[in-house]
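Missing here is one protein chain; the remaining ones are kept as they sit in the complex.
Take a look at chain A:
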Amino acid sequence: MPQQEPSSAPAEPRAASVEIRTAARAALIPTVRAVASDLAARADFDLDAISDLRMAVDEACATLVGLAEPGSSLRCTFDVHDERIDVAAQVLTGADATLPTDSFGWRVLQTLADQVAVETGAVDGGRPALTIRLHKLAGPAL
């Protein structure tokens, strides 16, 4: 039974959006996941949800970085809603890159996020890209 006490919650105006772009390198993933966890904490997600989102972003970014074109970027956008954060993580890839969904990593994503999907497609003048979209709710759905 969620209590309505908006005055004491640190939540900010709805649908705040944050975008970060880094080189697609594993060494920069801790920065991205720290942003994810900070946004969730400030949006007053419960502790399980904060930690789940942090690990999900870590997993998604690590997967994508492994498939990214050398020298390319990792782009992550976070849309913070009242009770949900939507994440899109994207890298440019080679033409035939696919993201296996019969892997343990995918199961990790499915468990940690409330919803997860992968998109392939061209961006920026036809360059192939992979995008992982995931949603995380602020707490257990009641």
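For this structure, a couple of remarks:
Basically, contacts are C-beta pairs under 8 Å (C-beta built on N, C-alpha and C of every residue); 3 or more make two chains touch, one makes a residue touch a chain; residues count from 1.
What we mean here is this: contacts and distances are computed from a predicted model.
For the chain that does not appear here, its UniProt entry gives the protein name "RNA polymerase, sigma 28 subunit, SigD/FliA/WhiG", which is one of "RNA polymerase, sigma 28 subunit, SigD/FliA/WhiG", "Simple sugar transport system permease protein", "Sarcosine oxidase subunit alpha" or "FeoB-associated Cys-rich membrane protein". Along chain A, the points of touch with the absent chain fall at residues 5, 8-10, 25-26, 37-38, 41-42, 44-52, 54-55, 58-59, 62, 65-67, 100, 102-105, 107-108, 111, 138-140.
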